[in-house]
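Every protein chain but one is kept in place in this view of the complex.
After this line comes subunit A, so read on.
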Amino acid sequence: MRSRRRIVWIWAGGLGLLLGIHFLMTILYLAPDNLLKRRFSEPLQRYMDPLFAQNWQLFAPNPISQHRSLVIKAKYRDPGTGEIRETPWKDITRPQVRDVWENRLFNGDRALRFQTSAIKMYQSEDPDRKAQGLQMLRRIALHSLNDELRDVEQVKVRIVINRFPRYPEREKPDQMGTLYFDETDWMTVRETARGASGGRKP
């Protein structure tokens, strides 16, 4: 009986220690940038990611205050004449946003999240993330064209950021917001690492 209790005590103590260490690591991982976090950043990252990877900066420190949308255009081979033609710009975010507005439970909000994620990645300072973001944008464009166009040769994506009216002008419609564009080069249908350029123009 005594040895049995001892085993259970050791087991409980061990688990307690494990939880203690685990949550100390979690606190440090979740904390804002600080001296300790900088010092242990590498082992901390190795321990927490991917099993305990987490981010709770939900609408914080400040919520996003702009609409992020994608418009695309494509070069395709006309099936009749064999000529290369260019489509007009096509807004691929608006229909999905409308779907979210109309169907508040069953909607395509996950696909929409992929778009905003791609925009964030593409606008990152980190060249690797930017390259990944570019590939994501290319795939979004191709998947949105798949149904309508067969012989797509190249696609181009334009990110449209609408900084909608600030609080004091909240009565104004979205069209009165400030627009920012960021455009990719023409991208071939196959996967490539190049093709990124584009600058910000107000």
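The definition used in the following text is that a contact is a pair of C-beta atoms (placed from the backbone, for glycine too) under 8 Å apart; a residue touches a chain by one contact, two chains touch by 3 or more; residues count from 1.
The working rule: contacts and distances are computed from a predicted model.
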Hidden subunit of the complex - UniProt protein name among "Multicomponent K+:H+ antiporter subunit A", "3-isopropylmalate dehydratase large subunit", "Acetyl-coenzyme A carboxylase carboxyl transferase subunit alpha" or "Putative DCC family thiol-disulfide oxidoreductase YuxK": "Putative DCC family thiol-disulfide oxidoreductase YuxK"
Options A:T26, A:T87, A:S124 or A:T188, residue touching the unrepresented chain: A:T26
Residue of A:G16, A:P43 or A:P127 touching the missing chain in the full complex: A:G16
Hidden partner interface residues of subunit A, rising order: 4-5, 7-9, 11-12, 15-16, 18-19, 22-23, 26-27, 30, 32, 49-67, 69, 93, 97, 100-101, 104-114, 116-118, 121, 132, 135-136, 139-140, 143, 164, 167, 170, 191
